[in-house]
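Missing here: one protein chain of the complex. Every other protein chain is in place.
Then we have chain A:
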Amino acid sequence: MTEVKDAAARDAAKKLETYEWGFSSDIEQDFAPKGLSEETVRFISAKKNEPQWMLDWRLKAFALWQTMESPDWAKLDIAPIDYQDAYYYAAPKPRKELASLDEVDPEILRVYEKLGIPIAEQEVLAGVAGSRKVAVDAVFDSVSVATTFRKELEEAGVIFRSISEAVREFPDLVRKYLGKVVPMHDNYFATLNCAVFSDGTFVYIPEGVRCPMELSTYFRINAENTGQFERTLIVADKGSYVSYLEGCTAPMRDENQLHAAVVELVALDDAEIKYSTVQNWYPGDADGKGGIYNFVTKRALCQGRNSKVSWTQVETGSAITWKYPSCVLSGENSVGEFYSVAVTNNRQQADTGTKMIHLGKGSRSTIVSKGISAGRSNNTYRGLVRVAANAEGVRNFTQCDSLLLGSECGAHTVPYIEVKNPSATIEHEATTSKISDDQLFYAMQRGLGQEEAVALIVNGFAKEVLQQLPMEFAVEAQKLLGISLEGSVG
């Protein structure tokens, strides 16, 4: 299926390239031509019927991006990305509806099955006709295909939209918050995202509302060579609560793909946002070829008093992960939490962690990071805890544990602590351990196969984080950890 789509993309692009008037006048086309230029930005904006302010914003970002240089992160070995050798916009025909799961690639079904995804949900993921029954705003190939349960959410006053729709339907709200948490100039990939973001999700929870359901988005990258630039903006108004789940599955890939999403969260007084991610993008083959590059900027602004944001992430995929979900704790007594499990195997590289920026009095943060490295992979925790001079009574607790499988992998912990107020209490604990032969043999003597034993021990190690996940997600995540480490011992 991917090949067919890719061929179509190339055809479309070729046609556009040779089209006399250039592509900008022809918005019937589903694909922007390969490469990145101001024209590409205009094309995307035009495709989405965006208002002038949105286009201007994008163009400003693009001009800025051209002056910036790709970051050079010590622990990541990144092959140079050719930004001209990618498509920045792909809006495939509405995804072909399948009559049943029998039509789905057996390899994908195998993964679904191993993950224990219920049949009904498999049908949703695979796009079987008439199967959509959960509040899934499915982002497939950059375009929101469907949004469901909208009615129940609307009755509660919750806005749950693709960001393109939101730009058109709620321009004031979007304009007020877009780029407020992650400014346009924040970093190379965030700036790029501002210029070319293709789609994503917008959520607004009005004052005093507890969102009646968990909101989830399944991201999936389908069209070959299509950079993915999702944009998510979640605003929780005073005294509201929302739990948002983001999960990913990806088919096998053979070329590197760049994914540079931006996620912005805003919590006003007494509001709480729980943001959970299970990320399982294609990590590449055993030599690391063909995996996805995941450079995501996720940041929350705990702006209100007593506001709270928790990030929970289970990162098992991608060839390279570069990701620091962070909290700016500007509200008095605001709370930031970061719970992370990052698994790397084979040649995967993960550099992940968080930043807790304490600006508000009495703000508190908790960081629990569990890194699991196997094969010849590298897993780095990089964390910053900063306490501003006038932030009295700040507390932070950080715990970083690393588990090694084998002797060729690496685990690194890089904590930065900057405290400008002496009343702060900062605690940091770090451990590194190995799965012992004793544990493996003990578990196998009780009847577990080697891979089951590894999965069990690893899940035990990561339990503190996994138990933060919503129930349905936790079960899936546990299985995912096991699958990600297949073949890593023995």
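Just so it is clear, contacts are C-beta pairs under 8 Å (C-beta built on N, C-alpha and C of every residue); 3 or more make two chains touch, one makes a residue touch a chain; residues count from 1.
Just so it is clear, contacts and distances are computed from a predicted model.
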Should one name the undisplayed chain from "Cytochrome c biogenesis protein", "Alpha-D-ribose 1-methylphosphonate 5-phosphate C-P-lyase PhnJ", "3-isopropylmalate dehydratase small subunit" or "Fe-S cluster assembly ATP-binding protein" using UniProt, the answer is "Fe-S cluster assembly ATP-binding protein"
Given A:T67, A:S407 or A:Q445, the one touching the chain that is not displayed: A:Q445
Among A:H185, A:H412, A:K463 or A:K479, contact with the omitted chain is made only by A:K463
Touching residues on chain A - with respect to the absent chain: 436-439, 441-450, 452-453, 456-457, 459-464
